[in-house]
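Note that one protein chain of the assembly has been removed; the remaining protein chains are unaltered in position.
Should a chain be cited, it is by its letter among A and B, assigned in written order, with residues numbered from 1 in that chain.
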Amino acid sequence: MRSIHASIPLAMTLSAMFSSGIGMAYADPVTITLNSWRTEDIAVWQDTILPAFEAKHPDIKIEFAPINTNEYNAAIQSQVEGGAGGDLITCRPFDVNREWIKRGYFESLEGLPGLANFDKTSRAAWSGADDKTYCLPVAAVLAGFYYNADIFKELGLKVPTTSAEFIAVLEAIKKDGRYTPLAYGSAESWQLAYNGLYSIGPAYWKGEDGRLGLIDGKKKLTDPEFVDAIAAFAAWKPFLPAGQESLNYADMTQLFTLGKAAILPDGSWDINQATSTNLNVGVFGPPAPKAGDQRYLQEMPDMGIGINAKSAHKDAAKTFLDWVAGPEFQELYVNAAPGFFAMSSKPVTYKNKLAQDFADLKKGAELTPRLALDRLSAGTPPLDDETWRLLQVMFTKSDVTPQQVATELQAGLASWYGPQKK
Amino acid sequence: MSAPDRISDLAIPAARRRQDREPWPVERIIVHALLILFVLLAIGPVLIVIINSLKTTPAIFGGPFDLPTAKTFSLEGYKRVFTRGNFIVNYLNSLIVTVTTIVLTMVLSTLAAFALVEYRVRLASLLGGLFVLGIMLPIRLGTIPLIQMMLAWRLMDTLAALILVYTAMSVPIAVTLMVTYFRTVPTDLKEAARMDGASELRTFWIVLPLVRPGLAAVAALTMLPVWNDLWFPLILAPSRQNQTVTLGVQQFVGQFMNDYPALLAALTLGAVPLVLLFTLFSRQFISGLSKGYSK
Partner (left out) sequence: MISPAAAYRNLLLFVLPALAVYLVFAVLPLATSIVMSFFQTSGASGRTFVGLANYERLFTHPTISARFWNALLNNIQYFAIHLIVEVPVGLLLAALLTSGKLARSEGIYRTLLFIPATLSVVIVGFVWRLIINPLWGLVGFPLLGTESTALTTISLMSVWQYFGIPMVFLYSALLAVPNELVEAAKIDGASGWTTFWKIKFPLIAPQFGLIAILTYIWTFNGFDLVFALNGSAPGPNYSTDILGTYFYRTFFGSSGQLADLDLGAAVATVIFLTVLLVTAAYFWLIQRRLKSYSV
């Protein structure tokens, strides 16, 4: 026993040694930590957003502490389960966050004045079973298609609005032979769902109609509208680069930014990367199945910020969140991080042209979040994971049909999700 | 024949020195050819990283296996790593964690190994067995309890947490290895020291120089997994001021997905210290390991 006691003071001394320098620098104002998975936002927060906040609230210092997106859930859960974690935690949308709320990670935000700036739909992704809101909506992302305008001009192509036109454009690029029609690969299965099926699919399953239909059990994934959507997605296959099975997300973006591919199906969050080589880039929305059909667009609530229930500085955290809810932050953030869109009901202008183009796609379109993340992924197998896996199987094997994918998806969902069980 | 002088004369035996001047027989050529082939295979990929870190983005994808030319040469990647990354801090953290872990492991395991060899009571073999068992303990599987423990002791997100876990991880193999070295120490020496009235600690101090090669092997074995670990830095010390090099590089990869020159520069910089250390100390490391066998 003696040496265990001996090792604790040693450890304490070591830790004090390492942390004292940092602790002393912030001794005066309250310092609160904000966890986020947006490692790429470090500069935005440190140089733009936090100085703006701290200028108004000199008594509060915010430390932006990002964790890689892959490891984010793991790190947050393991820290919060044990009673730590940042004072402010960036919230994943829907099912993951619903579970986090259930486990008591967050302080309820009811009563926060700034919450009035967000309508019920915007708050839905971060509400608990008790209908209370636990995270302040910060930003949503959209999915669509970046295109190289110079290649389109060179080949005399027009931006497609229907599925038939879309395929015709791809055919034309393929026939010309100089460029890859679609910068797209299936090594990273998540983006087959998020940038592929969930982007073009809503036009077939009629957005919220189909999505909510699955949630309350009135529709099945084997219904024609879902099978048709999967088939429309499978039709991309002939237009992908050789070896697409091994290409990951970075490869795809690279192929597009090097000017070697005409179209990049991707999310709005990738605006900076897609335009990093100063190509003449435009954006279009998912094509409608037939001319004159209603347009749909994937708008995914992406992040909210909640207050750690175990935080020792809840008042400071609330002051910060109230500021985040206001127009100053909304305007600052969406313009500092192009590709993210404000969810507040107050109007926001986007200085980035491509971001404004993306925002314009919302006009006249029905908006819908990603198909499988709300309730349908709260059991095993989660529908979202199964969608990733089966779309990848469909894209890496030649003998898997859209019908088979739909059947297996439905079987997996029906195995645990109440409303889908017979 | 005792081990130490065997190793030293094996380094450059007289017979081989003579061969240097002989013409090259076929056998010798084959041996060299095979080794060169494997060396190319081993360091080729590393060279690809270094070469490309010195080029512009279009040049990387235009010809990933070409050398940089006057036109494609660029140090921009390195510049961006230092302006946008957190490299100096990462390096310092890795150094503090690795060096402290090595020192702690060496001290604790030499003391323990000395005693396990020296005091041959029943308990000693039992304890020795317990340490051997530890070599195969997958310590990661205990991550959640570790987190709770670190939180309770207010060590979460500190370098101290990493050091303690890494020391616990390294001690079993270090003790087991050091035991084999202490076995080679002649009993007469220790008895002589005790006759002179030396305390046990003093006796330990006297025999310590004889097991020095073992310490080199322990240091090397401890250093590798600690410096390159991704798991525990991620979980026990993830905040910006506590990130180690490996985690820093990994995050840089996520952050600057399409900035290949900067990425490759970050990868190169992350690899330099260990490659350098092993190059400098490879002889000590090897002789340390081989002495373990020649007991």
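Operating definition for what follows: a contact is a pair of C-beta atoms (placed from the backbone, for glycine too) under 8 Å apart; a residue touches a chain by one contact, two chains touch by 3 or more.
The structure presented is a predicted model; accordingly, all values stated were derived computationally and were not measured.
When the omitted chain is restored, the residue from A:107, A:150, A:176 or A:385 that touches it is A:385.
Touching the omitted chain from subunit A are residues 2-4, 6-7, 69-74, 77-78, 81, 92, 95-96, 99, 102-104, 185-190, 241-248, 251, 254-255, 372-373, 377-378, 380-382, 384-385, 388-389, 392-393, 396-397, 412, 415. Mapped onto subunit B, the footprint of the missing chain covers residues 1, 3, 6-7, 10, 12-13, 15-17, 19-20, 27-28, 31-32, 34-35, 38-39, 41-43, 45-46, 48-49, 61, 64-65, 104, 107-109, 111-112, 114-116, 118-121, 123-124, 127, 130-131, 134-146, 149, 164-165, 167-169, 171-172, 175, 200, 204, 224, 227-228, 230-231, 246, 249-250, 253, 263, 267, 270-271, 274-275, 277-279, 282-283, 285-286, 289-294.
By our rule, only the chains that are shown with their structure count from here on.
Separating the centre of subunit A from that of subunit B, both taken as means of CA atoms, is a distance of 39 Å. Residue ranges on subunit B touching subunit A, taken from their complex, read 57-58, 61, 84, 96, 100, 143-144, 147-148, 150-151, 153-161, 163-164, 234-235, 238-242, 250-251, 254-258, 260.
Residues of subunit A touching subunit B in their complex: 7-8, 11-12, 14-15, 18-19, 22, 33, 39-40, 42-43, 65-71, 74-75, 78-79, 81-84, 249-250, 253-254, 257-258, 273, 276-277.
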